[in-house]
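With one protein chain held back, the other chains of the complex are shown just where they sit.
The chains carry the letters A, B and C, assigned in the order they are written, with residues numbered from 1 in each.
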């Protein structure tokens, strides 16, 4: 089963630590009474105080984050500071109350018969792959902008790493590494920026390789209430927060750029 | 002259310290390039970061504060936490950038011929009396809710203090102490809650004693732009921020409760 | 107990249409949703005669203290709703109010008739914030249009009809009066205010549909003014909404003349916001009664 039900309650944990990890920030907080999530699930997160008053008086709504680690009573997130919400979280101080809703959505499905899992991550998209890796043996291909971002690869044991600028690991895109592996009997588990996921969708489609993509989408609620997070699939729009975030590549019309 | 012109610029100082003083908080900050204010003048103050996201997503506008002390390059304010703006300021951390506009408004006028100044303050309204006291000899009557608030009286040397609950000093209202002094040739300089100032206005009016009242009013701009801070006078509404905050009691129709 | 034009409510707090999907919530949270349902009534998202996919994404934009959405009323259509959703919603422990919208009066009539005859349905809310494709006028912005619509559907059911007003109108109180005169049992307001945002990089409209509707704290003061003005002019109950986050905000709408209060966007920040607001409101009202008594 790839979906743990969330407690029907926005609960309040406490920030324990926020540290840098290369270009990213790692936030650890308590998760009082939260159940064990399944790899690929996510949480809606907001700080309880001073959530707002950033650029353009934002953030207002909570933000969605995959979990990096979960151990009884403690959650870890990895953040990339791209706007007022992630910026506020990146600045959180130990002791601050933090709102948590989750685990939400449908995570990764077990690997298909006679196939080996191949985990493919790009940038901050590596996050859901870490708990997944703990559950299944298989190759790990990680792509980053540069060496500073690639520091996060150290979270995995022996991943194959590449960077856009060649400052560390292979010089090139992770999808190039993936291309060489698609003749093997693999099932791809991918998460990363839209352009990368779209490339993975097309490549695996052509080569008839099954792929599960963990998508991102602008979210307001995270539990199916707003219908705001939809992506186009072969049977119409589906809500990434309840029907995903992990979706079969074969079912998607496209991975939207937003 | 009771009005120092403000630099035509919202300038940004740095919070140096915020500490408790009885029930109040004292905030010290740098005032880069700010001129020496006149007693009774005020500043529009806002923290440069995270100004907002308190109760009802406020504060949004800057807040008006009399200055407690000014010494070349350094400003001190005394704050009572009554809402989101004063709450945020009371929590300010040393090193935080702080927006300052001022000094604004018209301060206290010199004492009239053949009269001795008598300073009368209630609660947080004692603030503008401290710099005034440094400029003129004369009695100081201060009223507070209780002993915890009355701690702020220590800022003055030998004031006469009273509290509503008698927990320190005389038991009663400061206006009762004032009543005993109105046969003397005094000129009253008063600042405090509306009810107190209204009482002072009526008492001094009956006894023909001149009184200058430092008023408060909800303000948006502080420099005459919004017409929001008006109080009724014998010649119509006047803007507390540019025609006041210090106004002759004799000219007022009433001291509004808001 | 609150009586909303014949619908009995445990407390005055309901959900705003389109901001809470009980069926999706069951998938995310399980049966706790039924055991601890946060609202005194459930108002379904707007349903239309034909199924709708809704607007192309992106559908959301966060603005200062608010949200702009261009969801575009995706829904299974009348038949799909009656067959798939209604049986599930019937499990909820609260009265069910079904929100419907049509692009012609006949469409609305068909919807009202088909929905009202179902026993699971306690009342209907007419979403009149869309253009009448025949007249081109926004039904809910024009008193005559609104009156004509309500007159058309009023005879079709004895169940409570709530007309949901749009704030994008010159004179909402006049529209409310027209709705009442035509037989509406209650009015609800405000719907979202027309808003827009541009892509931070390209400068093109951000929302797939170009413009959307603003909700949340940003519209609270505007909603309160419209609720007060409408409540002053009509005698039927008013359901007030717009930016409600706390019991104090709900209290203000009740003071302004509302009988019930709907919580919308705040539920996106806290799925049980409705229960919290109801709890806070109850405490406020108790405090007031005490201090009034003493």
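Criterion: a residue touches a chain if its C-beta (ideal position, glycine included) is under 8 Å from a C-beta of that chain, and two chains touch if they have at least 3 such contacts.
This is a predicted model, so every value here is computed, not measured.
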Omitted-chain contact residue, chosen from C:25, C:43, C:115 or C:219: C:219
Subunit B, residues in touch with the chain not shown (by the definition above): 5-10, 46, 52, 56-62, 99, 101, 104-105, 217-221, 223-232, 236-237, 239, 242, 256, 258
In the full complex, which bits of subunit A touch the chain not displayed? Write them out. 56-57
It is residues of subunit C that touch the chain not shown, namely 61, 63-66, 68, 138, 141-142, 168-171, 193-198, 200, 203, 211, 214, 217-222, 224-226, 228-229, 243, 248, 251-252, 255-256
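By definition in this document, only the chains that are shown with their structure count from here on.
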Core chain by centroid distance, with centroids computed from Cα atoms only: C
With chain centres defined as C-alpha means, what is the inter-centre distance between subunit B and subunit C in Å? 47
Using mean C-alpha positions as chain centres, tell me how far subunit A is from subunit C in Å, no decimals. 34
Counting in whole Å, what is the centre-to-centre distance of subunit A and subunit B, each centre being its mean C-alpha position? 53
Where subunit C touches two or more other chains, by residue: 65, 217
Going through subunit B residue by residue, note those that touch at least 2 other chains and give them in order. 57
